[in-house]
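Note that one protein chain is taken out, while the other chains of the complex remain in position.
We just call them A and B in the order they show up, numbering each chain from 1.
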Amino acid sequence: MDIPDIAITLLKVVITVNVVLLHVAYAVWCERKVIGHMQARLGPMVVGPHGLLQPIADFVKLFFKEDVIPTNADKPVFFIAPVIGVIAALSSLAVIPLWENFSIANLNIGILYILALSSVGAYGIILAGWASNSKYAFLGGLRSSAQVISYEIAMGLSLVGVMMLAGSANLSDIVNAQAKYPFILVQPIAFFVFLMSVIAETNRPPFDLPEAEAELVAGYFSEYSGMRFGLFFMAEYAAMFVMSAMVVVCFLGGWNGPEFWIFSHVPKIVWFLLKVYGLMFLYFWLRATLPRYRYDQLMGIGWKIFIPLALANIVITGIIKLL
Amino acid sequence: MEDIQEGKDIKATTTPDIASEEMVLNLGPQHPATHGVLKLVLKLDGETVTKCTPYIGYLHRGMEKLSEHRTYFQIIPLTDRLDYISAMSNNTGYCIAVEKLFGIEAPERAQFIRTIAAEMSRILSHLLWLGTHALDIGAMTVFLYCFREREKFLDLFERLCGARLTVSYLRIGGVRNDTEQKWLEDLYDLTEEFPARIAQYETLIDQNRIWLQRTKGIGVISAEDAINMGLSGPVLRGSGVAYDIRKFMPYAAYDKVQWEVPIGKNGDVYDRYRVRMEELRQSNSIIRQCIEKIPAGAIMADAPKFVLPSKDDVLTDIEHLIHHFVLITKGTQAAPEGEVYVATEAPKGELGFYIVSNGEGKPYRLRIRTPSFVHISALPKLCEGALLADVVANIGSIDIVLGECDR
Partner (left out) sequence: MLPQIFFAYFAVVITVLSILVITRKNPVHSVIWMLVLFVHIAALYIFLNAEFLAAIQIIVYAGAILVLFLFVIMLLNLKKEEQERKFHGYWPLGVLAGTFFIVFFILILSKISVFPKLGPYSIQAIQSEGSIMTIGKVLYTDYILPFEIASIVLLVAIIGAVVLAKKRIE
């Protein structure tokens, strides 16, 4: 790798991280707006027109808030826990192909890289729960560790079908393999399992047990305040973005869009982002609509429904491929 | 992963030298799901609750003792603060009890207004219950929908008596002021659209798979247990006992309207939910019938020894002014000696006022039998052996208000 290469990569990093962080900030705004309108209210309206500057106001507020550390908390672990989450979520972006030939690192093991980082991201939650020296946070951490292990399996297995069809674990190759039709048409079971596992993996409703406010107050980040709390928030939304992007890449055809009339002139990234926005909307929609699962029910679904479904999907895909 | 719930059995099979401790979790008094300042000390084995001990009294204001130093009129504002969600029902219960002691009766128009107000407060209470219960189980949208309708009913309260929460609208022997015809018409309009709103809440959760899984078979109370524990109201009816004081010992105008007592079958969280949803419809229908049948006439009983003279008289006539002054400062001087207990069907269950009078202007002793106090005593039975998330569902389903429990 020579100097120009490094410079180009750095530029790509800057572009991707900025695009995603902007999305993260406005995803929070969008969520509040969408859920607000679903709940017969307006959402943020005060800061800026239609509350558009709300994310900035929130950021400033979080940044200047007092950083409270509970007594007897394990300080070093307490400090690094939110950072782990953010790092894991943001480094996942490295392999996401935003449009044709644009990804920071075109890894051959893109899918595995994302799976690996999402499992590392769970450490942020588990360690936060443990280091806070609070029972609610602790229970949240325990729930999270169990949840992440269970749903990671379903998630990985559901992607095997996609890898079999594309013949590669490289995300760009997977998108290219969907040039004719998106894999959701041929892998509906895998799509369903992956989508649900992704929601569980990002701790979003109806699977938001580690932070179930009714029982655990705020779960693993009960004791966090100020910017550290903000980091957890950022990690959650960045993870949502990454995982939505994964669904788009693996099942919805990535940057591919319809190729007729004026649609063929639309830049590829627009298609990609539109699909991601659709999935983000689904996240918000589910949050506004569904109650929360109970812990044992969540585990039951993961192990008794999703994993067998994903396994069956692999077998079926294999048989069809052989024929 | 199942190990967490089956922690109990792990303990039995692991070697004895590995000490296993239960985790003690303080749920409350500051906690988003304990509906006020209830404190539950839970012993957790993994996520399974092995022991549940409620601690009450964080909201104790000594109402019963306070009442011994207040005239009968002055106790009405205290009753507002019992179950502050349904102040009208508490007013009704107290006023009827005192009227029974005094041997007077409110005129018929006042009885109808009381019924309307009490049923409105039942709707308000059930709406708040539905919203918070759903929120506890994770469905946040229902909460805001419920508050949308609550707002309309509260606006009507404000138009009726100037207050939304602590209304103090009822008076011994009647009600504070008459309603306008316009108010009744607006309320009627609201009752016309309200059943559609109930259906709207139900579309969100009634058939929802997750909601059913979280509520069916959770926190089961058999009919026998429910009676033995002294449970009342929707909790008792959810267990299949068709006991409603409004039907069995009708007060106000309940014997002049047609309605049904909804009951459940299994006595679980879901049945209690169903019963309350049905009660919303019944209350709505009671209000409509009352508006249709409400007669014209006086709103205060004609019993000068017990009842305050009207404000117009007080401001224009010296005799009435003196009479008013004496009644307010010393209380009624004609209260008979004796004891009286009157139970009414408050939104949360049987609300009873037991008054001992020694003939003074103040009660010698006032005891309030509140449903929440009794219902909290059922919590350990409901929660032990359940999971942590079920504790929250159970607290929601017995619908407690700590202001009423601690008094």
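Things to note:
Note that a contact is a pair of C-beta atoms (placed from the backbone, for glycine too) under 8 Å apart; a residue touches a chain by one contact, two chains touch by 3 or more.
Values in this document were obtained by computation on a predicted structure and should not be read as measured data.
Summary of contacts with the chain left out: across A:V20, A:M38, A:A94 or A:L115, the touching residue is A:L115. Taking the complete complex into account, A:L107 is the one of A:L107, A:M227, A:L286 or A:L309 that touches the chain left out. Across A:P44, A:P97, A:G141 or A:P291, the residue that sits in touch with the chain not pictured is A:G141. Annotation: of A:V19, A:L62, A:V77 or A:L282, A:V77 touches the absent chain (contact as defined above).
By the touch rule set out above, subunit A reaches the unshown chain at residues 74, 76-77, 80, 107-109, 112-113, 115-117, 119-120, 122-123, 126-127, 130-131, 138, 141-142, 145-146, 148-149, 152, 156, 168-170.
Just so it is clear, only the chains that are shown with their structure count from here on.
Computed from the mean C-alpha positions, the centre of subunit A lies at a distance of 44 Å from the centre of subunit B. Against subunit B, in their complex, subunit A makes its touches with residues 35, 38-41, 135-136, 139, 142, 146, 149-150, 205-206, 208, 212-215, 217, 287-297, 299, 303. Here subunit B touches subunit A in the complex through residues 1-2, 4-5, 23, 25-26, 31-33, 47, 134-141, 144-145, 148, 204-205, 208, 210-211, 213-214, 387-392, going by the rule given at the top.
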